[in-house]
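Here the complex is missing one protein chain, while the rest keep their positions.
Should a chain be cited, it is by its letter among A, B and C, assigned in written order, with residues numbered from 1 in that chain.
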Amino acid sequence: MMEAKVESKYAKNDYRGLPSTLCQGCGHNSISSQIISACFELGIQPEKVVKFSGIGCSSKSPTYFLNRSFGFNGLHGRMAPLALGTLFADTSLKGIGVSGDGDTASIGMGGFKHLVRRNMPMVYIVENNGVYGLTKGQFSATAEKGLMLKKQGTNPYLPVDIAMEALVSNATFVARSFAGDPRQVKELIKAALSHNGIAVIDIISPCVTFNNQEGTLHSYTWGKDREAPLHEISFIPPRDEIMVEDFEEGSVREVTMHDGSLVLLKKLENDYDPTDRWQALRILEDAQRNNWLITGLLYINPEIPSLIDTYDLPQQPLNRMSQEQLRPGSSVLDEINAMMQ
Amino acid sequence: MMEAKVESKYAKNDYRGLPSTLCQGCGHNSISSQIISACFELGIQPEKVVKFSGIGCSSKSPTYFLNRSFGFNGLHGRMAPLALGTLFADTSLKGIGVSGDGDTASIGMGGFKHLVRRNMPMVYIVENNGVYGLTKGQFSATAEKGLMLKKQGTNPYLPVDIAMEALVSNATFVARSFAGDPRQVKELIKAALSHNGIAVIDIISPCVTFNNQEGTLHSYTWGKDREAPLHEISFIPPRDEIMVEDFEEGSVREVTMHDGSLVLLKKLENDYDPTDRWQALRILEDAQRNNWLITGLLYINPEIPSLIDTYDLPQQPLNRMSQEQLRPGSSVLDEINAMMQ
Amino acid sequence: MKAQPQDIINDFCITFATVNGSGSQTANNTILRALFKMGIPISGKNKFPSNIQGLPTWYSIRVSKDGYLGRLEKDDIVVCMNPASFENDLAYLNPGGVVLYPDDFKQTIQRTDISAYPMPVKALSRSADISPALRDYIANMVYVGVLAWLLQIDLDEIHQALNHHFRGKQKAVESNFSVAREAYQWAGENLKKNDPYRVERMAPLDGYIMTDGNTAGALGSIFGGVQFVAWYPITPASTLPEALIEFLPQYRKDPLTGKNTFAVVQAEDELAAIGMIIGAGFGGLRSMTATSGPGLSLMTEYAGLAYFAEVPTVIWDVQRVGPSTGLPTRTAQSDMTMAHNLGHGDTRHVMLIPGSVTECFEFGWMAFDLAEHLQAPVFVMSDLDLGMNQWMTLKFEYPEPPMDRGKVIWEEELEKRIGSWGRYADVDGDAIPYRTVPGNLHSGAAYMARGTGHDPQAHYSEDPQVWEINLNRLVAKYYSAGDLVPQPIVDVLQGAKNGIITYGSSDPAVIEARDILGKKGFNFDKLRLRAVPFTSEVEDFLRSHDTVYVVENNQDGQMAQLLSQEFPALAGRLVKVAHNDGLPLSAAWIVESILKEGE
Partner (left out) sequence: MKAQPQDIINDFCITFATVNGSGSQTANNTILRALFKMGIPISGKNKFPSNIQGLPTWYSIRVSKDGYLGRLEKDDIVVCMNPASFENDLAYLNPGGVVLYPDDFKQTIQRTDISAYPMPVKALSRSADISPALRDYIANMVYVGVLAWLLQIDLDEIHQALNHHFRGKQKAVESNFSVAREAYQWAGENLKKNDPYRVERMAPLDGYIMTDGNTAGALGSIFGGVQFVAWYPITPASTLPEALIEFLPQYRKDPLTGKNTFAVVQAEDELAAIGMIIGAGFGGLRSMTATSGPGLSLMTEYAGLAYFAEVPTVIWDVQRVGPSTGLPTRTAQSDMTMAHNLGHGDTRHVMLIPGSVTECFEFGWMAFDLAEHLQAPVFVMSDLDLGMNQWMTLKFEYPEPPMDRGKVIWEEELEKRIGSWGRYADVDGDAIPYRTVPGNLHSGAAYMARGTGHDPQAHYSEDPQVWEINLNRLVAKYYSAGDLVPQPIVDVLQGAKNGIITYGSSDPAVIEARDILGKKGFNFDKLRLRAVPFTSEVEDFLRSHDTVYVVENNQDGQMAQLLSQEFPALAGRLVKVAHNDGLPLSAAWIVESILKEGE
């Protein structure tokens, strides 16, 4: 389902955005880069893309890629309906949405589930860091159960699994990746851009700043040994983005997070069949039990008509229609008046 | 997990509510009766129950049972947080929520999922009829794909499966039943009342009035043959509630709905093990493929601590606490002042 | 006992007391249209419960040769088909009034100052060629027939009305008509008329049609070129989008391709509905939703975004009684202040306020022109009375001006402006910037819309001055709407010192009240608001009257509040004449209140 690389008349620069104002080392920045690369490699006309986001650090990122694409940085948790409405205006446009885990799985849960259920054709990326970055590190709905954060205490809930939520809402394209695995991220985005339907990509994207589990190694609480946590600290030490080297399908890779905790990335096997929704659910459930983060294209079904397909719309974009097409003639009104007399 | 019947000092009358104002033959009425029976059979003190609902025909029903229990008929789609807040006031109270499919799966999706995820101890009943009854029969999110309704056209979306949604949100008790199967409904409610955690019961509850598929047998559009549909009709012919006789575990039963369509009820096998979440997901997926409505207790896990359990609250209800318990002494304030000086 | 009074012709109120779900709507509409067809001014108001079946419901038809369309507080004739409400219904009868009821009612009638006609409903409906399931329904045709005889409504008109109702489906027309005719005959043979009420044919109401405001609003929107509708069901707004769903496929196929030039999405809730239409508005579509109080509440945050990001869209608020879920099936004008400032921070919106069903049509298309011209959400403030009741109303007129798509620029135009253009740059000094929309393929067309602070180039900005300049422009834009919105309708008399301001569905009662007051020697000039922001006419009107009564159907006197805010120096002249109990205002109440205030 991935398109071959095409000869493009655009340079990579044509896909760039403004300089990022996110933290140095934030996973979100690396995802922006891959969106740029994916669009470049597909040779998409930048004007044919529309960007959407909610509110959060993640939702700021559409400013940092595809300057020549329209975009709407909307409301917290409400990206879904905004994108849906816009994409009816000209159905030849590609929608790329970037949301956060708080934005999608906490406040935005309802909108997300219903957008997916409608099979609205667009790419829906969740930059998933388990916290609310922009409001300074509270738990989001994807935070691990038992996670302890300074100020917030212990998280008592099991995390929302965004990929599983998408599957259960009958998504037609579901993938998971890790921000530090740029090649996979890029390939999945390219595949998603080529899919006619909702394409959900849940990307684990570490927050360098607020994964400050109290007392863990490298936590920016400045070392237990010194017994001197910097209270109400506003200091964010510069960090590097976490990157993994390319690794094999089917293998497992350990990744150390900024707070010192370990994450087990597992790439889907080479022969995994992503057209079986049932398998996808099973493998996710499996991964949960094994504490793996399973990455790759989990599910795809290109057969289901997209929402737009069900609407019998003309080729010509609705937003270019003339008064002649939009306002019935006066004889029609005469008929109506007669009918109501 | 079902409690044995206890000797009760209450008569059945102690559990009744006001007369119903729902349509004659509405499935919701039969569910109210079973809530009454379940509470009666368990001998629950009616004052120890608190009722909740949203807005809709279904959400009206708490008025029609348990007159001696407090209740809050809240806002459309927002039953979940309201119930959560109230039940902290006195954790010895049992919460029973009654919601509709529109209320829960359309507007209330986010709240529902998060209440479930929190494992808030209460019984959450969805009276699921696939339409918005109270606003006159539009599609809800549980309407079948392809369903055609007068005025509304064809439903282009796959239905939300409330039981599956609950499971994916880590519900600790998930069941499905049919309003016309009173014994099963009652037994499930009894089990749910005995569960310490969220207990979701998705009950298919036919709307006698708005399942008026255009042109189907018995549709109240007054017969194609006469070629005279009553336009903008406000006439609702009196109908009987659909009832099935008791039927065996593991067997399948055909039920004819008011609009003439058939539903296949399948009761879970006797030896079905409801403690395996994975099995529950599988059987739901299976049922979807076979077009069955699988009924029975799909999943239960009594081990997970409920939300309330995680809060280290005293025995004494919070809402009976005195000023002495709630207002720290003046020396505490002196300390605080000193600290801030 | 009863004196034989003089005939009362074409001037009374009939109420049908039934049970909801019993199908009486067909019967009531039949009478209503038959009267209308006879040239008699009428209006029909439904007072129904917020449930589906089995509770009392009332339908009142006002017959008024003088053309008054407001609500009357008492009935002259009541057709009571519901034993549960019988006693109460009788109490609402004026002395000398009439009651029709099925002859199997057990209750006895205590009042002696009224005429009572029992009807053999069971017998007559049983005799009809009708499936038993439909007997209860057809029973309603009995009262149609009896009433026709009693009031001297032409049976032919009844037949025509049924034809209209069933859109010519003969089978349905005939089976209904046969019952009505039989009842008519029965009445002729068995009843002795001993009451004064009857109708007489008048000159044909040629310039008029009969329909409801929600249908009119939908049709107006269709002629306004609506392209995208998102909605969530709620009484009393639902019938507007439902009319769109019905009519759009009929009237809005692309003439070239036969494809749809529109899309309607039933959203999962109102938060989504408004999100969708704002998305569509941003995309360059004429987009709209319709909702009522609870839905409007949920739209608050998004409304503020549309204001601030300058996205055109149209929001119909078909108002019902609040606060909260309130009385979902009763009418009010009580979201006025709320809608005007919907959103946190400093937000204000343009509102159109139709005062008739015809204006629902007119403002239906006009709202899009305004929204796109102003690049702002426009609220159309209707209500249940206007939206769901049947009104005799002026024929719809074809929109005269061409569509105003506002300052949307496409590739070519943009190319000329490159350099000076910025999405939020006020190049013309009219506070309205030029706008590009997605799909514009010029490489300089794109911008990032946002709800956060931004500069004229749409770039994120926290600069205090950039913020304030932008906000001040938005206010200037808002006020500039004063020249575009429909002007108020001012009716000035010779030498009236005092005035009345009203709006929306309260107008019919005010028209009547003003006539009554005039007859009592109290003259008032009148201004009917049709939009906010207030135009200069409003200020002039306030300035030129000592006391101005603001008549409206809500508790707080919300329009008076908005006027006080806007014209503090003149606020002392305002007197609130406001109340709401879920029913449309009556002229009697207005007269009484103004006289009391004037004491």
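Things worth noting here:
Following the convention adopted for this analysis, a contact is a pair of C-beta atoms (placed from the backbone, for glycine too) under 8 Å apart; a residue touches a chain by one contact, two chains touch by 3 or more.
For clarity, every value in this text was computed on a predicted model and none was experimentally measured.
The chain not displayed here makes contact, within the full complex, with A, B, C. Of the candidate positions A:S106, A:S177, A:S306 or A:N319, contact with the hidden chain is made by A:S106.
When the omitted chain is restored, the residue from C:F308, C:F379 or C:Y434 that touches it is C:F308.
From the options C:L327, C:L441 or C:A588, the residue with contact to the chain not on display is C:L327. The missing chain lies against chain C, touching residues 49-50, 293-294, 296-298, 300-301, 304-305, 307-309, 321-330, 332, 334-335, 337-338, 341, 343-348, 450-453, 462, 464-465, 467-468, 471-472, 475, 554-556, 558, 560-561, 564-565, 568-572, 574, 579-583.
What chain A contributes to its contact with the hidden chain is residues 21-24, 55, 57, 60, 75-77, 106-107, 109, 132-136, 138-139, 141, 151-153, 209, 222, 226-238. What chain B contributes to its contact with the hidden chain is residues 18, 45-48, 50-51, 55, 62-63, 67-75, 78, 80-90, 92-93, 110-111, 114, 311-321, 323-328, 330, 332-333, 336-337, 340-341.
Here is the rule we go by: only the chains that are shown with their structure count from here on.
Per-pair tallies of C-beta contacts place A-C first.
Seen from the Cα centre of chain C, the chain whose own Cα centre is farthest off is A.
Annotation: 36 Å between the Cα-based centres of chain B and chain C. The centroid of the Cα atoms in chain A and the matching centroid in chain B are 33 Å apart. Counting only residues that touch two or more partner chains, chain C has 268-269.
Residues of chain B found to touch two or more other chains are 106-107, 109, 141.
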